[in-house]
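Let's look at chain A:
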Amino acid sequence: MLGKLLKYDMKAISKFLIIVHAALLGVAVIISFMASYYSKGSKSNTSFSVNLENGIGSAIFLILIIIAIVIFIGAYYGTYIISASRYYKNIYSDEGYLLNTLPVSKDKILLSKIIMATIWGIADIVVIIISFMILFKVTPSKISSVLRTAVTSDGETFWSMWGSLIIVLIVTFIIQTIVSIITIYFSITIGDVFFGHRVVGAIVSYVVISFIVGITSGLISAGFSSSHAFNHEPDSMEAAVKAMQGIKVVGTRLMIAEIVFMIIIGAVMYFLTRYMLNKKLNLE
Partner candidate 1 sequence: MAWNINNYSPVYMQLMQIISWDIIKGKFKAGDKLPSVRDLAVEASVNPNTMQKALSELERTGIVYSKRTSGRFITEDGEVIKKLKVDLARKEIEDFLDKMNNMGFSGSDTLELISKIVSEGGK
Partner candidate 2 sequence: MNSLLEVRGVSKIYKHNKMALNNFSINLEGGQIVGLLGPNGSGKSTLIKMINGLLVPNSGMIYVDGKPVGIDTKKIISYLPERTYFDKQQTVKELLSYFADFYEDFDMKKAEAMLADLGVNQNAKMKELSKGTQEKVQLVLVMSRKALLYILDEPIGGVDPAARDYILNTILKNYNPNGLVLISTHLISDVENTLDRVIFIKNGELILNENADDLRVQRRNSVDEIFREVFAC
């Protein structure tokens, strides 16, 4: 049943999102071409040199940049807005009369929508990264060569130094995406249960929850930054490098703590949302 629910959820939102993301890639390709066209004869061989003497060309270029920014914003926020809209419409509007009378548990309905939004949230960033790679002409081979080049005299590579941090960053991002989505759904449901007007209630809940989460998150950060690495000025190159490594370690630990915190918050909101969908649903 979960698979079927997911199938229909994805079908419902994918059309628009695919178009927006394809457009983003398309615009990136176009800008990238134009940039190399206008930079012929210039000495730089990484993208962005534009021959500004060509008036019309630069005007078109500017417009394209603006379009790209708009599509970028649309793609990034679009995923969340459309997911929220789907959640609301499917459960609380007239469509709710069909969805909520299906012989499936509310849990699966909720999970399906979380998975749907997460898939697109991740796809979204992947497409954005690829767009940037296209824009700045960063190819996979350039990346792997940077990763493998020796950086320090100890023979450590980029990856061995920063690899763990990068992994933590990726995990943070994924967890953050999931928890953001759960927060949105939770807010909408709170808006329904505790406020007359669902939309206003949802926005209020979202703001309050974000505020609380932000403060708690800040407190955790503060706790970590009182550690040694941040509070002593390095007095030599050696000390500076050690301080950097110290910061990296503490920074990583901080991010892991944040991840744990987010997982806990996310889980709490998930279970509360599930409970409210089960016991407190009152369709107009």
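How were these picked? Simply put, all candidates are chains of the complex that A comes from, given by their letters.
Just so we're on the same page, contacts are C-beta pairs under 8 Å (C-beta built on N, C-alpha and C of every residue); 3 or more make two chains touch, one makes a residue touch a chain; residues count from 1.
These figures come from a predicted structure and were not determined experimentally.
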Q: Check each candidate in turn (1 or 2) and state which touches chain A within the complex.
A: 2
**Q.** chain A residues within the candidate 2 interface of the complex
**A.** 1, 4, 8, 12, 90, 94-98, 100-105, 279-283
